[in-house]
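Omission of a single protein chain aside, the complex is shown with its protein chains in their original locations.
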């Protein structure tokens, strides 16, 4: 018998919230998770994503809402009885136990027989390819190996749900890519339902079936990777999805039919696509453009949809096959651009982008919403 | 697996869904109350039974003065306090105690700084040196007293050596007076202060001083501008703890001091009322005033400490 996933029909979060002495770390999270799904909770630090995970794990009691597993409430069940597995950012391996004993710990807690434990531990260790390190202590392993142990320890229990709290953020860049593939492989081969917390949008996009973007404790958008990538609902989500140029602007006039609008950003006049037309009464907007959607205009080339942005090259960074360039417009606005050819610092550039890829969002009512300074509280 | 993701996964149920029994639990959870708080119960029971209750009982006692005290000092239920402040034999012990404890604690803390700095460097025999400095902790006040009486007494080796070397003409009076108690306070208090100061010092990241050095700071500037400000809160704590030790000096004040004269400290007065006169209310009064005086000094130091930088010292602390 191989390691499989525990099964359930649906996991439902209803208005789940957590406040810490008046500070709202998480507000009204509604989410239904289907068996086998890989869901990423995405957001900057302090957005409530780890709070959500800890609430799900039962490590942090809820202050609002309910969690239901197949219609039965589980938020009142202590974490050790929920049957979920969890992988921590800091690995959280028991430093005094060898790799195999770490993996066996949960099985021992369930009072399984020695034979059974032996068999399943071996299987889990093989699964993460750590056979030769089984008798070592965690301190003797590299970060990547430690994280594999942590994963083995979680999946060996055949949990109905695996919770992962930024499992890759302590690893170096190369290892992070390898482990990402590894996690995806395990997820696919075992059919584990996974909830994955990360602040790295690339990681979330590449791993998850669905993403939940959080900001200041509130859900901003839920959707598939391509939905979020191409159709962010507000400028915060856009900001998080790699729309590096977020410029304050003013709507000048609607343009033709549909969602086209004319906006002015500083001294620039652009035409873009208005998102959320319901809020189109707002004059103050944020204009979001990806660096890779901005194209350098060759001399004599027609600008796309009449959009021309001119500026001076300020910084050029080498990024392998392309260059990341910062261009300063005459009014001081900084634009991030990607170019295949390195321009000279100080050179004048003209940029263009199709109106389709220039997103115009209504600005927030409280424009100066300060970034949450509070780190997410760790579960007791 | 990989279900085709659709938007249907996200639903919005009625926010006002019945909260039922969870409401109280939710409110408690927000305040951090749950069943694991039971772990605190033994310690709380202990503190209430052995500290809070006796202490309040003692405070109550101070307001039940003996008839003798009421007759002699007046003041009704406050007779014990009147006696404490009016009886010079008792009240002077406050200054006597301060004259011993403050200089002793100050000396111990200040002397610990250079020693800790010197011993912070690596050299052969450092561990031995540290161990030797810590040795007096094993001596205890009573053996220190006995040793001082023998070693620094009129016939002791110290005076014998000083006379043989021609440094003094007649034996120095080093015990059975203020000096004896002070020596004993330094011997027992210094190792303690040294331990604390070196542990605070080891909590300061050495690269901070290296950084200051690269910025052109000399030895004194580095000490004055970098080490000292980071060490100061630790020094305040150390001072408080050594002061507490020195303030409650009792056996040495009796054994190597002048118990009825220059080292008539408060704890001796309290014990005299308790053990010799069996006047428990008066003993409690002196004991309580002792706590008040000591905590006043502690509060002053803490107030000063509150003004200092107390964040990370960059090291392993």
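Going in written order, the chains are labelled A and B, and every chain counts its residues from 1.
Just so it is clear, a residue touches a chain if its C-beta (ideal position, glycine included) is under 8 Å from a C-beta of that chain, and two chains touch if they have at least 3 such contacts.
By definition in this document, contacts and distances are computed from a predicted model.
A chain of the complex is left out here; the name its UniProt entry carries, from "Nitrogenase iron-molybdenum cofactor biosynthesis protein NifE", "peptidoglycan glycosyltransferase", "Quinol:cytochrome C oxidoreductase" or "ABC transporter permease subunit", is "ABC transporter permease subunit".
Within the complete assembly, A:89 is the residue of A:32, A:89, A:224 or A:264 that touches the hidden chain. Remark: the residues of subunit B touching the chain excluded from display are 31-33, 36-37, 39-40, 42-44, 46-47, 50-55, 57-59, 61, 111, 114-115, 117-118, 120-124, 130-152, 155-158, 160, 183, 186-187, 190, 195-196, 198-200, 202-203, 206-207, 209-210, 213, 218-222, 240, 244, 247-248, 250-251, 254-255, 266-267, 270-271, 274-275, 280, 283-284, 287-288, 290-291, 294-295, 298, 315-317. Listed here are the subunit A residues that touch the chain not shown: 54, 57-59, 78-81, 83-86, 88-96, 105-106, 109-110, 150, 153-154, 157, 163, 170, 375, 378-380.
Please note the rule applied: only the chains that are shown with their structure count from here on.
Averaged C-alpha coordinates give centres for subunit A and subunit B that are 51 Å from one another. The touching residues of subunit B, counted against subunit A in their complex, run 1-3, 5, 7, 9-13, 15, 17, 22, 25-27, 29-32, 34, 36. Those residues of subunit A that touch subunit B in the shared complex are 14-15, 18-21, 28, 30-34, 36-38, 61-64, 66, 75-76, 187-188, 191, 209-210, 222-224, 227, 380.
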